[in-house]
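The structure's right below; bear with me while I get my questions together.
Missing here is one protein chain; the remaining ones are kept as they sit in the complex.
Moving on to chain A:
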Amino acid sequence: MAKLRVGVVSPEREIWSGEADMVVAKTVDGEIGIMPRHAPVLGVLVEGGVLRVKRGDGGADLVAAVHGGFISVADNQVSVLAEAAELGSEVDVAAARDALERAQASVDADADDAEAALEVKRARARLRAAGEDA
């Protein structure tokens, strides 16, 4: 079966690129799973989503926290353009947990604090990407 060529890029660096069997991302409409020969799609990703790249061939899945951006699929080429992204293996779990607690505290104090609510989402995504439960 044909493989997908996947590139995960953020404005400051290329985060990962390689081949995969399937890519699962979360767009504003819901989760989208991309397999080879998928029709061309351009989707808007949610803030604080988790991207999963199934490598196949016994390779471990690649998991990344992706904050905003786009996914574009054409011709078995999947590009994930994230405004900010972090591989699960790179996440500093203690720092993320700390950030989550602090953001959660400000949300509890002021339910309208949109900034903090966003921060909670981001920290959750980072923890989920690292394989922790949040």
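General remarks:
Please note the rule applied: a contact is a pair of C-beta atoms (placed from the backbone, for glycine too) under 8 Å apart; a residue touches a chain by one contact, two chains touch by 3 or more; residues count from 1.
Definition applied: contacts and distances are computed from a predicted model.
A single chain of the complex does not appear, and UniProt lists its protein name as "ATP synthase gamma chain", one of "Citrate lyase beta chain", "NADH-quinone oxidoreductase subunit C", "Amino acid ABC transporter ATP-binding protein" or "ATP synthase gamma chain".
Although one chain is not displayed, chain A still touches it through residues 7, 9-14, 27-29, 32, 39-44, 69-70, 72, 74-75, 79, 81, 83-84.
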